[in-house]
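The complex is shown incomplete by one protein chain, all other protein chains being positioned as in the whole.
Just so it is clear, A, B and C label the chains in written order, and each chain counts residues from 1 on its own.
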Amino acid sequence: MDFKLDVPEPVDTDTEEGRKFRQEVRDFLDKELTDDVIRERALNRDQPYETPPLVIEFNRKLGARGWLSPQAPGWPEEYGGVERSEVDRRILSEEMAARGIGWGSGYGGIQGAVIIRYGSEEMKREFLPRIARGEISFALGYTEPNAGTDLASLEMRAVRDGDDYIVNGQKVYSSFAHISTHHWLAVRTDPDVPKHRGISLFCVDLASPGITIRPLWTMGGDRTSEVFYDDVRVPARNLVGEENHGWGYIREALGVERIGMGGGVVGAGGSSFLNDLIEYASETKRGGKPLSEDPSVRQSLAQLAIETSIRRLFSHRTAWFMKKGNIPEVEAAMSKVWGNELDQRTAKVGLQIMGLYGQLEPGSNWVPGNGSVEQRYLFAVHLSYGGGSHELMRNLMATRGMGLPREPR
Amino acid sequence: MDFKLDVPEPVDTDTEEGRKFRQEVRDFLDKELTDDVIRERALNRDQPYETPPLVIEFNRKLGARGWLSPQAPGWPEEYGGVERSEVDRRILSEEMAARGIGWGSGYGGIQGAVIIRYGSEEMKREFLPRIARGEISFALGYTEPNAGTDLASLEMRAVRDGDDYIVNGQKVYSSFAHISTHHWLAVRTDPDVPKHRGISLFCVDLASPGITIRPLWTMGGDRTSEVFYDDVRVPARNLVGEENHGWGYIREALGVERIGMGGGVVGAGGSSFLNDLIEYASETKRGGKPLSEDPSVRQSLAQLAIETSIRRLFSHRTAWFMKKGNIPEVEAAMSKVWGNELDQRTAKVGLQIMGLYGQLEPGSNWVPGNGSVEQRYLFAVHLSYGGGSHELMRNLMATRGMGLPREPR
Amino acid sequence: MDFNLNEEQEMLKTAARDFLSKECPKALVKAMAQDERGYPPELWRKITELGWPGLVFPEQYGGSGGSFLDLTVLVEEMGRACLPAPFFSTVVLAGLFILNAGSEEQKQDLLTRVVQGEVILTLALTEPTAGYDAASVEVEAVVDNGNYIINGTKLFIPDAHIADYLICIARTEKGTVPEEGITAFLVDAKSPGISCTVLNTIAGDKLCEVIFDNVRVPRKNIVGELNQGWAPVAKTLQQATVAKCAEMVGGAQQVLEMSAEYTKERIVFGRQLGSFPVIQQYIANMMIDVDSCRFLTYEAAWKLSEGLPCAMETHMAKAWASEAYQRVAALGQQIFGGVGFIQDHDMPLYFRRAKAAESTLGDSYYHREQLAQLLTRAESSAS
Partner (left out) sequence: MDFNLNEEQEMLKTAARDFLSKECPKALVKAMAQDERGYPPELWRKITELGWPGLVFPEQYGGSGGSFLDLTVLVEEMGRACLPAPFFSTVVLAGLFILNAGSEEQKQDLLTRVVQGEVILTLALTEPTAGYDAASVEVEAVVDNGNYIINGTKLFIPDAHIADYLICIARTEKGTVPEEGITAFLVDAKSPGISCTVLNTIAGDKLCEVIFDNVRVPRKNIVGELNQGWAPVAKTLQQATVAKCAEMVGGAQQVLEMSAEYTKERIVFGRQLGSFPVIQQYIANMMIDVDSCRFLTYEAAWKLSEGLPCAMETHMAKAWASEAYQRVAALGQQIFGGVGFIQDHDMPLYFRRAKAAESTLGDSYYHREQLAQLLTRAESSAS
């Protein structure tokens, strides 16, 4: 075993070109990577599949320079991959890490990964370069009013009509649909076969006539959307892979997506949040003594520190497992369940430690840390069903991980 | 609402006869109600359906004087009911309560209740007077190696042969079978109908030829038994109620039984145990300070005090609900689940507070309270499945209590 | 033992539920969270006409002389409906304080107007110290020419922005123990030197920061005895804590019922959601939490009604309800999933209120510690 963090081999970036490029990156980041972008990325860390507004803008600028990440593992040049030198990549990584964000874990990567594997040649040429340049951003079109946890029961219909499909129906919880360029849309193309076998996946231009987007505001204060399709014509070339094979692609995308959930970017997110709490407890006095001297608070903080370490180890395990060439189904499920429930606990303990102050919202007088813990408390509610309900995740862990028999249906 | 304890109307027991009777009762109890009997009763409070050895002996002596309780609510005299005066009953109650045990909640009552309701006239005349006199004690014969939680799948067979049934097969976890006079035996009398419809219930004399009783020692240190039947002849008059109607009687007996579980005798058991823990924490010093000044210990004890109050309230609610003439199915399930899980938590917290001393067993040097908490910790393990698994209890609560649909089978 | 309400209480409960389900729809509740005042005066007028503000006050002040248990029944229904109205501040906190501590004249004056719905009151107790013990009271009132001058900040004060009078709990003397030297003042909310700012809170209730900058209060506005104000505060806190628990019971009960209903309607994998055993375990756990909160709360309320000591029962109820209501709300959110996460849904109302209710009037740790003091004190005095 070896718990050393994987550090890449040293590369000499201290060349003249290297120094010049580093300066260029720094100047760019000084200007474009605002605190708001960083915060938006952090908040969004549990939803790597959809791109929030400021990040869309930032990615577009990165993409325009060939610095965006989906192609980092190496897309062929003909699909927009830019072969940057090792020195450049190292500098980009280092500079962005120094600002607290990762490089190489950008947005659009999940859709790109499916398209590069299953998309037609035409689709690859049309979409991949634009993803690489950050010109395209996706909103997910999976969930419907009657298809959430049981996603495969979705009812929205697409019917072939010449070179197009005519799409009708409604999606819900389609976050950022109002500012994204495309919808990653799952629809039923064959209603007469078992439900998993009649689903297809499309890339739909959200500017298409007949699409109406209505806001839904969540308890977390974020906007998500309902998307209504009324006789929307979608060109058949926008079909991803084969007709009626969509469920396989979606499952694959969900699996990839889940890897990022709960753990977030390895090492980030959760632990800095905990550090903020420890700092708050150390600096805030109640009854003349710092909160951090209260034995109950100490027990709670220590417990969270342990649980945050477990999150880190679970994430690393998943990453290591993938790196060895495996598909980390059970490992990712464990990581998601653990990380997301820990997020809920951490926010709960955080508010509890803050006492009466814990109920204050952003913008209020006296609010600690501008209400970030309170916002997280509300936001975290959806983590235990979003992206795969934790009941299903646990069933999956037991059946795939320990070979328990599936529930008879 | 009214949370006053139900106190009976005052009765003048200070008459010459009353004083004489009280003295008689006291003398009897001084002699017969040993600490061992009291402890055995307390330990057994979650298994009101089977009678432990010292209690069997004590009951026999009470019964011989007409002081035993199954008939207390009033069995007809022809079945052995003894109509004692209100004064006598009050004195018996008071004197036994003063020694920490209840009167009127004795053993054999569950079997008696089924027999009085469903038994043949012959069976009533044969069994009830002997139950009233404490001459009969029952061991349960329900569980089999392949029929535990799913009791109705029991396989043990009884085949009619003239005036007898021939019984073959095996029961497990039949506590006190080795010292009881009778087996309260559930067997399959018709294998060709749905499983709930082919079960019959018998009172079997455990001295019958062909019965072999083998000890099984539990983790709690108690003995239970396996009971093997090898061509045992059971007279047909020992059939309880009708052939193949046994499942209904068993369910009814289980329901009655469950009422007593978790809560135990209202107000008793759990709370004195907690008081012992508080006393221990107050008297035991660690690092120069009483354990009870440790903030974590204080939080734990306070939490247990709350949860013990909830146990008391749940028990009272069940009792009140029954008194109004209802069958407290959901209420009793809640009481059982809560009380039994609380027993597990209490013992766990108790041992935790004792630290290294918590692992000591009865008879050891240095053992606190002669290991009663440790014994309870081990014993309590079986409470969350014995007498109805808590998973099933919770399903019952949700379906019967809030109308959730049953799981499709 | 009787776990039923009596006949009048059953009638009160039914009437309250009917009235609130008609007059206080959830859309109104949500609108009021955004509203500057935070309550609909028209609804408040109707509530006054129903006599609710007078329920618990003696007849000589125009009230109907109901018991604390009656009040508990009513407040439970308010919690169930998430009623946005200054009832808790005016009646439970300030009204009961005046009843506990005020002179006959003050009672006649103020309680009569409370009963008539003519005034909105609140209790200005908590401060940036954020505690409910006497030591947390640091706002000072110093005597000046027969008047008192109050300086300092009160924080988390409910409905102060719409109150006509505040009962300000201030320190008038440094006592040998924190409980000594505390005095209650009736303060006109429009007095010069008072500034009030509404805080943004998770429950959208209107808690305020109230700054006292050389606020002059006449001596006759002392409610109760000079320097002896802590005892009635403590008594009022006990009553308010039990009432808050009742509000929580009402909310938790509603979450349980709406969740159970939803599990019957919602179809997942071709079956009713409620037919899944894991969901049944959730509902069963919610039932345990709701019933346990209810019984602990009503036992404390009954003891208050009967004039019996109930410090232990009060600590138990609040320590337990603070966590149990949050557990119930979290399971409700899990059962409703995405649809319950939308702000327009009813679930967030309860999820948010469960959090607010936990921290208000002492959280679980606080009440368990208080309880531990009683438990170990009893032990050490017994031994």
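The criterion applied here is as follows: a contact is a pair of C-beta atoms (placed from the backbone, for glycine too) under 8 Å apart; a residue touches a chain by one contact, two chains touch by 3 or more.
The shown structure was predicted, so the numbers you read here are calculated from the model rather than taken from an experiment.
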- Sort by label and list the shown chains the missing chain touches. A, B, C
- Message: Can you tell me which of C:Q9, C:Q281, C:T297 or C:T314 touches the chain that was removed from the display?
- Response: C:Q281
- Query: Of the residues B:K4, B:R19 or B:R286, which one touches the chain left out of the display?
  - Reply: B:R286
- Task: Would you indicate which residue among B:G63, B:G81, B:G241 or B:G386 is in contact with the undisplayed chain?
- Result: B:G386
- Message: Can you tell me which of B:L68, B:V172, B:V204 or B:L396 touches the chain that was removed from the display?
- Response: B:V172
- Task: Determine and list the chain B residues touching the chain excluded from the picture.
- Result: 143, 145-146, 148-150, 153, 172-173, 216-221, 224, 286-287, 296, 344, 348, 351-352, 355-367, 371, 374, 377-378, 381-382, 384-386, 389, 391, 409
- Message: Even though one chain is hidden, which residues of chain C still touch it in the full complex?
- Response: 276-278, 281
- Item | chain A residues that touch the omitted chain in the full complex | 1-6, 275, 278-279, 281-283, 292, 295, 298-299, 301-303, 305-306, 309-310, 313-314, 316-317, 319-321, 330, 334, 337-338, 391, 393-395, 397-399, 401-408
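Basically, only the chains that are shown with their structure count from here on.
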- Taking each chain's centre as the mean of its CA atoms, chain A sits from chain C at a distance in Å of 41
- Determine the centre-to-centre distance between chain B and chain C, using the mean Cα coordinates as centres, and give it in whole Å. 43
- Note on the structure: chain A and chain B have mean C-alpha positions lying a whole-number Å distance apart equal to 55
- Residue list for chain A, restricted to those that touch at least two other chains: 296
- Query: Got the chain C residues that touch at least 2 other chains?
  - Reply: 276, 365
